[in-house]
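One protein chain is absent from this view; the other protein chains keep their places.
Residue numbering begins at 1 within each chain, and the chains themselves are lettered A, B and C in the order written.
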Amino acid sequence: MDWHETDIRVRYAETDQMGIAHHSNYLVWFETARGEFCRSKGFTYRSMEQEADALMVVAESYIRYKSPAFYDDVLTIRTRVHELRSRSVRFAYEVVRRSDETMIAAGETMHVVTDWEKKVRSWPPFFRDLLVGTDDAPLPDTPPS
Amino acid sequence: MDWHETDIRVRYAETDQMGIAHHSNYLVWFETARGEFCRSKGFTYRSMEQEADALMVVAESYIRYKSPAFYDDVLTIRTRVHELRSRSVRFAYEVVRRSDETMIAAGETMHVVTDWEKKVRSWPPFFRDLLVGTDDAPLPDTPPS
Amino acid sequence: MDWHETDIRVRYAETDQMGIAHHSNYLVWFETARGEFCRSKGFTYRSMEQEADALMVVAESYIRYKSPAFYDDVLTIRTRVHELRSRSVRFAYEVVRRSDETMIAAGETMHVVTDWEKKVRSWPPFFRDLLVGTDDAPLPDTPPS
Partner (left out) sequence: MDWHETDIRVRYAETDQMGIAHHSNYLVWFETARGEFCRSKGFTYRSMEQEADALMVVAESYIRYKSPAFYDDVLTIRTRVHELRSRSVRFAYEVVRRSDETMIAAGETMHVVTDWEKKVRSWPPFFRDLLVGTDDAPLPDTPPS
């Protein structure tokens, strides 16, 4: 499996009065994990937005919360591309507490590619090819867009 | 249909550099809407937590983002109980921009009832009956759990 | 004194594991209160940004936390212009729990007026005049910058 792993530490501000990480933060962690996923593939999401006029707008999100996460826990966010289409992408995630391997959550987000005017567009080929490339064997002839 | 409506105004801090409300905020708005839904049924979620030792822990969330929301928009969150079980509840939501009735998003959250020790428990009957009651004519034959 | 009052209700997501509203939220509430302050003066901050190319970038913030705020508390944010200069403004705030008049916090924010390129500029006179005007009797002789 081609999961990329990113570690985050649960912040105090992310807890709520139940004493657990508030469920809205998982979407923020997924986003952080997507950014690190892109970096592991050889580009930054920032450059895709700024240089290729291509944004991944969130169109759908699904989360299954399995076990609470606590302040100061280190969580590993496992991320992979679940499905790539010409104008969209679906990511899958798993969240695991690093200290004891407890499964904290699983989820998906679906994104539509748009330009800065929020108009749907197809992937800039350069970034799409990087996204689906593997760490071990990047395509040598990936053409710049 | 028994939708309860709550209005919220999109905060500046809720926007991101795309110029739209960040997708993680919808879960916070749903939570606010659930609180107002409870209030419309004659109780506060605060009292359920504090006086009945019953918390609605989020176990699942699903959101479909249909159209972006912008800073200062007034959004109407329509909320209803989609399914009530002896130890859980599923809420459904719709988000609509008040000024032009644009459908912004739709979603669901599923909650497990627990005590403060995070142990699953059944609904406190008093609150469960209020939750499924209608403002005008609460069902007299709601079965106890 | 010319305090404008805005009510907000403490959200569940705003609490932390101490069981109180996290201290970072006060800056978000102040921002909401500034928006409502502007509205009470006859304009929206949104229109100032979009139509007059003038942003109030936060340059300084100070908060004194006096008493904790709890989930579901209704807090009144009292807001006023403390000092207006040709390219900046200083707001003062007081936060009071509505139910028992407990003083929750006091604070200040200082803002520099910039354009969308983040270059410092002077106030658009139309908005500056509204900002320092009173609801009942706007000063007719407010000097242009």
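Please note the rule applied: contacts are C-beta pairs under 8 Å (C-beta built on N, C-alpha and C of every residue); 3 or more make two chains touch, one makes a residue touch a chain.
As the structure is a prediction and not an experimental result, all values here were calculated from the model.
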Of the residues A:Asp53, A:Asp72 or A:Asp115, which one touches the chain left out of the display?
A:Asp72
Which listed residue (B:Asp16, B:Asp53, B:Glu83 or B:Asp115) would be found touching the missing chain in the intact complex?
B:Asp16
Name every residue on chain C in touch with the hidden partner chain.
18, 20, 23-25, 27-28, 31, 55, 57-65, 68, 118
Contact set of chain A toward the excluded chain (per top definition)
9, 11-13, 27-28, 31-32, 35, 44-46, 71-72
Omitted-chain footprint on chain B covers residues 12-13, 15-20, 22, 24, 71
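Here is the rule we go by: only the chains that are shown with their structure count from here on.
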The chain whose mean C-alpha position lies nearest the overall protein Cα centroid is chain B
Far-end chain from chain C, centres as C-alpha averages:
A
Interface residue identity across copies chain A, chain B - same or different by half
same
Rounded to the nearest whole Å, what is the centre-to-centre distance of chain A and chain B, using the mean of the C-alpha atoms as each centre?
26
Can you give the whole-Å distance between the Cα centres of chain A and chain C?
35
Chain B: positions in contact with at least two other chains
27-28, 31
